[in-house]
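Dropping a structure here in structure tokens format, bear with me for questions.
Note that this complex is displayed minus one protein chain, with the remaining chains in position.
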Amino acid sequence: MSKPVPPEKLAQAGAWLAALGVPAILLALLGFLLWRGVPGLSLALFFADTPPLAALRGAPVFDGLWPACLGTLALVALATAIAVPLGVASGIYLAEYATGRAKALLAFAIDLLAGIPSILMGLFGFALILFLRRTVAPDANTGLLLSALCLAVLVLPYVIGTTRLALENLPLQLRLTGASLGLSPGRTVRHLLLPAALPGIFSGVMLAVGRAAEDTAVILMTGVVANAGAPASLTGKYEALPFHIYYLAAEHQSPAELTQAFAAALVLLALTGLMFLAARVLQTRLERQWTTEPTP
Amino acid sequence: MPRGNITPSLLLFATLVSALSVLAIFGFLLWFAAPVFTGETLSSLLSWQWRPQQGEFGILPMLAGSLCLAGSAMLLAYPLGLGLCCFMHGLGPTWAARPLLGIVRGMTSVPTVVYGLVSAFLLIPLIRAGFSGSGFSWLAAGLTLAMLILPTIVLILDSQFRTIHAQTQLTAAALGFTPAQQVLRLTLPLSTRGLLVAAALGFGRAIGDTLIPLMLAGNAPLLPHSPLDPLRTLTSHIALVVATDSQSAAYGSLFACGVILFMVSLLVNLALRRLRHE
Partner (left out) sequence: MKFELSRLTGRLLAAVVCSTLLTGSALAGELDVFAGKKGKIDIAGGTAHIPVMKEAAKRVMQTSREIRISVAAGGSGVGVQKVGEGLVDIGNTGRPLSDEEVAKYGLKSFAFAIDGVAATVHPKNPVGNLTAAQVQDIFAGKIGNWKAVGGRDAAIHLYTRDEASGTREVFWEKLLKKGTIAANANVVASNGAMKSALASDQDAIGYVSIGHIDETIKAPTLDGIAPTQDNARTGKYPIVRKLYMNTKGEPHGLTADFIKYILGPDGKQITAGAGYLPL
């Protein structure tokens, strides 16, 4: 057996290494996070010295995570509300209607958008405000809405890309079925292709939600602050979980504050993880629905 | 969702809005960077010295820093991602594929700032203890960034592998291929497009990330000579300098950095497009 190791074996060894290594690293990360963060988990983490029930009714909370949690939720809801309709519509158009040079050009613009670093969205938002102030709206200011808008642009390509890919990857039979049933292209899209592509589209939305919740660079430049209380208006400054963690990681003035950072990281991870799981559950349910629908 | 037909013109409008936003961003960056790109400040911009107090606004160290960091993260993450995908599509046991994909999917939900936080208090002290230096370094940021971009690479490759796999299933069976042979001899060679997309998007994600270098790379504006040296990327430079007075050359240099970052993503996309059409 003096033959060299066959490439299959080498590849197999590499694959095993990756398959064992990555989960191991993740486990170490998670373990460390739990070890440092769990001791900080308590009601006081969220509400500090404000009674929780009072806080839920709107009493101001200082030194707790509550305002940051609300800020992040508001941010994600707004950004998704802007990005999803726009993104799904664009994805459908690119996959089903656009042709020739126009399609190539539009698709290229979207690809380009996907490649733009998030900090540039933030810079854009910041510049936009400076521009607006000098021209038409002297009172324009950085705040929740601006951040949500920039985040929406950031996650838009995720929604567009997955929608388009999900539609384009559908089997040809489905399109032929539509045609053979005498459906117009529009109806084929609506009644056959879209339902089939829904799981794919939802995976895009899932990516978008996760990305919007965790991004720090955009909000860093468009209105997030360390202390602002719960978000009160669309134009106001706000707190957000990822920024809070970033801020405390660098700024913690005591071991207790650092523990708070780790606990906040656990909360954010739980939040993004929960959204992720919810999207997955939804996705599998829709998949099942689609596969059982044709046989009444 | 509307009942009945979907109006193509409405869809076109949405697409135009999406596509034009990229132009708007570029336009704004260019508009604000224009004063720097014209006149004598350009030569000061394209130098290796960042000393605003002495009137030197060189951003070359940041450009080099961005390329070094993104390149090294890709070198780590790409083979790892490829290995994972091959493992899930034939090189590993079938039962392991689903949980592994689940884990990688789950990784997409790990916030960047969480990676940054854990690395700052786990990896940095390890590097400080194990090697010389403060720990805030290219190495720390590169390792962490690799984890961050891994799911991007894996998920794109996986979906590509899946499609190709389904298409070649019969051929592979007819040829009597083992699953390992199928993934290495059929799926992989046929997945060129996915391989390139994964590489391009992974690189784009790596060069565009702000938080990992900002939190871990030490942010010293100079060219690193070893993995243990600190570096500053274009992205963290923007985050650090956005502070400065809005008329000075330091401020203009921000937008110049922005234009460069934009150009990098433009180049990546152009290259990708070319390769796809060949």
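Residue numbering begins at 1 within each chain, and the chains themselves are lettered A and B in the order written.
As a working rule, a contact is a pair of C-beta atoms (placed from the backbone, for glycine too) under 8 Å apart; a residue touches a chain by one contact, two chains touch by 3 or more.
Since this is a predicted model, take the numbers as computed values, not measurements.
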Per the touch definition above, residue among B:G142, B:G218 or B:G258 touching the missing chain: B:G218
Contacting the left-out chain in the complete assembly, out of B:P8, B:P35, B:G106 or B:G133: B:G133
Chain B residues that touch the omitted chain in the full complex: 50, 52-53, 125, 128, 132-136, 218-222, 229-230, 232, 240-247, 250
Residues belonging to chain A that touch the chain removed from view: 58-60, 62, 129-130, 133, 138, 141-142, 225-229, 232, 236-237, 247, 250-253, 258
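In this section, only the chains that are shown with their structure count from here on.
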Interchain centroid distance [CA atoms averaged], chain A/chain B, Å: 16
In the complex with chain B, residue positions of chain A that touch it: 7-8, 11-12, 14-19, 21-23, 25-26, 28-29, 32-33, 36, 85-87, 89-90, 92-94, 97-98, 105-106, 108-121, 123-124, 126-128, 130-131, 153, 156-157, 160, 165, 169, 184, 186-187, 189-190, 194, 207, 210, 213-217, 220-221, 242-243, 245-246, 249-250, 258, 261-262, 265, 268-269, 272-273, 275-276, 280
Chain B to chain A touching residues, read off their complex: 1, 4-6, 8, 10-12, 14-25, 28-29, 31-32, 79-84, 86-88, 91-92, 96, 100, 103-118, 120-122, 147, 150, 159, 163, 180-181, 184, 200-201, 204, 207-211, 215, 235, 238-239, 242, 246, 254-255, 258, 261-262, 265-266, 268-269, 272-273
